[in-house]
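Okay, here's the structure, questions in a sec.
Only one protein chain is missing from this complex, and each of the others stays in its spot.
Right, chain A next:
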């Protein structure tokens, strides 16, 4: 059995060993065995924390051909590739023909016999992966903190490191075992006063890849959100590629390949295509996108992947279903208490408006849990109108949200943004890739639309299209990607929160007008006093609470169903205008979210009444508002 170090540091050796062992027995299914081997290893307690992660370790610290993990988002899917699964090569020393395995590798060894009978072609798929868009800083830190990987800096860490030959690093792992960067496993994030005080050494490391990216800025890494940083990689998938979907968040364990030979080969291809038009199936752009330099976009040969049901480092990674009942029951017990705390906090933030705070909680735990033909169920887009015109309010508000949810994005709906930003992903046929847009987001990302930024002016064609796309996203939870000759619909699950002064021009499931308990003259002072950073322990409680509540199962018992129906009929009897089918839809969602936010997995009569009450309050406030403003539609 290979030791820990072997499967971590030299996974290819393990694979090749299995391949060689299987040569005498046909149909041994060695490939499946190899995958199972790594899966088993990773199942062991804490084993996955020993694997260094591409997310928090700079690429040049990682040893080529070692096992790494990557928490990523599938941004694009390239065409399938055929590669040499097994091939015959001439061993340079013995001159004997050897059968080699081409799996999990980008390049073959020397002396390949192309005409050999034993060459076997196999298929693999390539996905372009980027870090999860809009991932909050606390998530990144949380994951980085829990990592126990021993990362060894390369001895020749210098700007010229990309040029170093790759034979060298075969031995530097064995000699140097002193980890330069022993991360102290910090239990909670840093104090509120010092958001980034995590030591200089870390910052230095972070800077290295970013300067690298800057130097190669001509290469667009195609992140969905502007201003994002991080590694992207080409993920090679060897089996069950049909199970992966675009925009899925996965944690991948695979073999890192940064062979400089790849870039060299790409260069050569590009130059040779000029001479030989027949070889130039790919244009220069396509070449650049599909074979970027390995030092910038490493290749990751997947051994094992698991979908991320959530992206919260504070929660057990496996999700809530199995063997975590202890964790679940303990959190459930605390939920009501945490909720009260969170409500108080939100009330404080929302200028003393408890009702709006209540709705904000409901919004943050909402989740599209299923679709009935075209109708997404469970979405709860909130339009928070009446936000004070003080410019900093919405931004401050977003900062608070960002601290609580694993991923979020702030989209200021300025005219310029609307007219110029690419919200909807578009297929670029020249480079043969999907140009990302800001609406290409992972499940349960919070999208914060700041409509208070909108001023008078004209929307051009792009602007109209962008606003339509936002409307579609909110109403149907889908984005129509632009494939130039046709559109393709991708369902999504994004929590949209619209902050506006008046009623939003976008549709929403629920609108609530903020009623400030603070007198306008004191507003500035009050806003300044809002505690943006609560206690760390409290923050963690909130974060956990929101993630857990969203993942709970939910059901309605028959007797409650009955009473809900009765209620509806009664309400209609009194005044048919008062409640429509749409209102019932909303009330059912509110009741669901209310129960979940209290940690109850089935609807109780109390929750239903409470949901009704809350809705009534909200509606009466809307009526009032209508009377005051008069011009509201």
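The criterion applied here is as follows: contacts are C-beta pairs under 8 Å (C-beta built on N, C-alpha and C of every residue); 3 or more make two chains touch, one makes a residue touch a chain; residues count from 1.
One rule holds for everything that comes next: contacts and distances are computed from a predicted model.
The chain not displayed here is annotated in its UniProt record as "DNA replication licensing factor MCM4", chosen from "DNA replication licensing factor MCM4", "Small ribosomal subunit protein uS9m", "WDR73 protein" or "Transmembrane channel-like protein".
One of A:258, A:418 or A:434 touches the chain omitted from the figure, and that residue is A:434. Only one residue from A:399, A:414 or A:468 touches the chain missing from this view: A:468. One of A:564, A:596 or A:611 touches the chain omitted from the figure, and that residue is A:564.
Within the full complex, the residue among A:7, A:30, A:61 or A:87 touching the omitted chain is A:87. Mapped onto chain A, contacts with the missing chain fall at residues 76-77, 79-84, 87, 102, 105-112, 114-115, 117-123, 242, 244-248, 259, 261-262, 264-265, 268, 276-279, 281, 370, 372-375, 377, 427, 429-430, 432, 434, 464, 468, 476, 483-486, 488, 490-491, 554-556, 561, 564-565, 568-569, 572-573, 576, 580-582, 584-585, 588-589, 592, 603.
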